[in-house]
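Presenting chain A:
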Amino acid sequence: MKSPRPAQRGEGPEIMSYATRRKIVSRIAEVLCGVCILLALLPLALILFYVIKEGAGALNLAFFTHTPKPVGELGGGMGNAIVGTLILIGLAALFAVPIGCIAGIHLSEYQGTRFGSAVRFAADVLNGVPSIVIGIFAYGLVVLPVKRFSAIAGGGALGLLMLPIVVRTTEELLRLVPPGMREGALALGATRSRAVFTVIFPAALPGILTGILVALARVAGETAPLLFTSFNNQYWSTNITQPMASLTVQVFTYANSPYEDWIRQAWAGAFLLVMIILALSIVARLAVRRLERMNRA
Partner candidate 1 sequence: MHVQRHFDRDIEEIKAVLLRMGAMVEEAMQQSIRALLDGDLAVAEQVIANDDRIDQMEIQIDQHVIELIAKMQPAAGDLRFVATVMKITPELERIADLAQDVCERVIELSHEPAIKPMTYLPRLAEDAQKMVRDALDAFVRGDAELARKVIRNDDVVDQLTEESFRALLTYMLENPRNISPAIRLTFIGKYFERMADGATNICEMVVYLVEGRMIKHSADPS
Partner candidate 2 sequence: MKIHVRDFDFYYGDTKVLHGINLDVPERQVTALIGPSGCGKSTFIRSINRMNDVIPEARGEGLIEVDGKNIYAPGTDVVALRRRVGMVFQKSNPFPKSIFDNVAYGLRIGGVRNKRELADTVERSLQRAALWKEVKDRLHDSAMALSGGQQQRLCIARALAVDPEILLMDEPASALDPIATTKIEELISELKESYTIVIVTHNMQQAARVSDRTAFFMMGRLVEYDDTNTIFINPKEKMTEDYVTGRFG
């Protein structure tokens, strides 16, 4: 390309050097970006490396099927904690998903109302509350009155942690649904609620499901809120009004112990946790892909 200005005072070489300088700057930026990506990924890689190295070896059938052995005895497993974690996150979903979705629908349908803004602000604040505070809240609300740790309290605490994520993802994804779809439904004689539940919400569903699964994966790794709520349990229990074991609390307990066998099992538990979270993410991806087949070409 020609320079738009008339060439003067040997501008040619200057342009050349400018081009060279530009290339150098570009190169530096590229390298810098690469280094930053590596720095960001390095901890993840290290965590995965250690967890797999220490944890995978400690896994055996007993780990999945047995309950913890008393102090001093070797062996035992975290079977009850695995089931407990699944029950706890199930309870959390049961609590957070319906409320979160409906609140999200409200926020997207009534944008700009004073109440909507208040709800949105509350959700954002709730999202920022430390999980331990949530745990204490559930402790005060559920555990203290009945004077017993329970899975319900734990699931509630986890659900409360999930709630703002579900609310906001639902809202955001509903807002991404093209307004044309709503118009299309209304023009066919649908009422507003009909349009939301038969067209708009289904259109946003794949994304909302991802949000829910990501939120589940996040709370599955929570320990702090469970310490005050579902606490721990050495025995098999599926009674949600009783204390319940969970992988995170079990790992927390074992990792703090002086016993080598417990520490080994803590690694295995950590490994399993990572795997559960990974599995949730993969399930989220697969589910979304299936659902999206209707949404995209």
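Here, contacts are C-beta pairs under 8 Å (C-beta built on N, C-alpha and C of every residue); 3 or more make two chains touch, one makes a residue touch a chain; residues count from 1.
Keep in mind how these were chosen: all candidates are chains of the complex that A comes from, given by their letters.
Keep in mind that this is a model prediction, so the values were computed, not measured.
Note on chain A: across 1 or 2, the candidate touching it in the complex is 2; the others do not touch it there. Residue ranges of chain A in contact with candidate 2, taken from their complex: 178, 180-191, 194, 198-199, 202-203, 293-297.
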